[in-house]
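With one protein chain held back, the other chains of the complex are shown just where they sit.
Read from first to last, the chains carry the letters A and B; within each, the first residue is number 1.
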Amino acid sequence: MANTGWDEFEIGAMLRTFEGEAGDIAGTLQEDRKYTENSSFSASVADWRIEKPIFAKDYCIDCQFCWIYCPDMSIISRDKKMIGIDMDHCKGCGICVEVCPTNPKSLLMFPEQADEEAELAQWPAKETKEK
Amino acid sequence: MSEMKKIKNLKEFSTSADRFEGANLLCPGCAHSIIVREVLNATNDDLILSASTGCLEVCTAVYPYTSWDASWIHIGFENGSTAVAGAEAMYKALKTKKRLKQPDRNPKFVSFAGDGASYDIGFQWISGCMERGHNMMHVVLDNEVYANTGGQRSSSTPIGSSATTSPAGRVSYGEKKNKKDMVAIMASHGIPYSAQVAPNKWKDMVKKIQHGMEVDGPVFINAVSPCTTEWKFDPKDTMLLTDLSTDSLVFPLYEIIDGHELNITYRPKEKDIVPVEEYLAAQGRFKHLFKDQYKYLIKEWQERVDANWAYLNRREEARV
Partner (left out) sequence: MAFDKMELRDIEVWDGNFAAAQALRQCQIDVVAAYPITPSTPIVEGYAKFLSDNYVEGEFVMVESEHAAMSGCIGASAAGGRVATATSSQGFALMVETLYQASGMRLPIILNVVNRALAAPLNVNGDHSDMYLGRDSGWIQLDAYSPQGAYDLNFIAFKVAEDHDVRLPAMVHQDGFMTSHTAQGVHTLSDDVAYNFVGDFKPMNDMLDFEHPVTHGVQTEEDWHFEHKARQHNDMMTKVLPKIQAAFDDFEKLTGRKYNIVERYDMDDADVAVVCMGTSVETAREVATEMRAKGIKAGVVGIRVVRPFPFFEIAEALKGVKAIAALDRSAPGGAPGMLFNELAGCLFNSEERPMLSGYVYGLGGRDLTKKHLVDLYTELQANVDAGKVTTQLQQFIGVRGPKLAFL
């Protein structure tokens, strides 16, 4: 849309989220929706990140804290299981890591350039509580 | 009336399909978004939404993008509530006149607005909406400051907070006025439901939102929304700050039914109550209060919070 002229868009600066009929949106997962190019779902904020979360599935207990507290709809949960991170929409805030209750954490922040496989291979061990 | 969405636990909640999208322009770690998600995911019904000018609005509908999966409207800073009220009136009219395109739906009308848009400039509009009995919910994203315009004070800004229009300085400890009790003011409109919520207590939030959506008539919700930018804390700590706000009882969670019956809905155990000082210490906006000359203000803060908590308890007990 970058260079569209004044005569090339909907009047009133109105935007539509979906192509065609929306159907039961609350009952349709994102991958099954027909978003238009105007839905911010089609956009990416990946370049905002300085740090990124990496998910170590092995430790995850599927508590869903990360899902509920992620401000950017970037924790992908399906069938009550945490399955990964939406790296187009994650802004790298680190909240998911803070709220993850496992020991070691199932999510940790790393520099954006970090290599996921390498980090997973050297995931920190269980911490023993001081005190 | 449609079936209320069943949300027994967080796992069940996590099967919700969000109707609010990422790649919006809110700051990393912004609590506004967490609140919006919890509110929208509390129901599967159709939604008619509005936002008043403020962070939520300017970050979620910047042409040519929208982050909203339901019909949404923004008019101005003060009138988001009335936008939804107008839409609700049209819904009623078209229902009577049998002109709804999908007459079997059961839409919920929700207006989101900041504390500036609610406590200050939009106060009269919201009061009007509450008084007239529209079937709608107004949700305040209460970050106690005009965040979108760079941190000016609002009538929700608490004493001692440094805001850009009430900055702390050599001879000032910042904001001088106490926060306005908006929930009480709205409850005294005699509306069927008003409540204070916090996104960390998602279950309490969902219960209140669902109740609010079920009742007939206007509902007012005040949601604490820690702002990483203006409260000055690290974005990763948004939930920590929310915990501190509820557990210090600076933001007690309660509901008021029919304008009078008050119930406290979150009661931390005595040993878990966090000193207000800890809540203040976690935020840059209160940093100056820790200078010797202003320490008395921290004590006064604690006394105010204690007094308010005692008051809420008395009201709950008295059932009035």
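As a convention for this text, contacts are C-beta pairs under 8 Å (C-beta built on N, C-alpha and C of every residue); 3 or more make two chains touch, one makes a residue touch a chain.
Since the model is a prediction, treat every value here as computed from it, not as a measurement.
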From A:Thr17, A:Gln64, A:Ser77 or A:Ser106, residue that would touch the chain that is not displayed: A:Thr17
Contacting the left-out chain in the complete assembly, out of B:Val58, B:Ile185, B:Leu240 or B:Ile257: B:Val58
Residue numbers in subunit B that touch the chain omitted from display: 46, 48, 50, 57-58, 61-64, 66, 68-76, 78-79, 82-94, 96-97, 99-102, 105, 107, 124-125, 127-128, 131-132
Hidden partner interface residues of subunit A, rising order: 4-7, 9-18, 21-23, 25, 38
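Criterion: only the chains that are shown with their structure count from here on.
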Sites on subunit A touched by subunit B in the complex: 1, 9, 13, 15, 17-18, 22, 24-30, 33, 37-45, 48, 62-65, 67-74, 77, 79-80, 86, 88-95, 97-99, 109
Of subunit B, residues touching subunit A in the complex: 10-34, 37-38, 43-45, 60-61, 63-70, 199-200, 202, 234-240
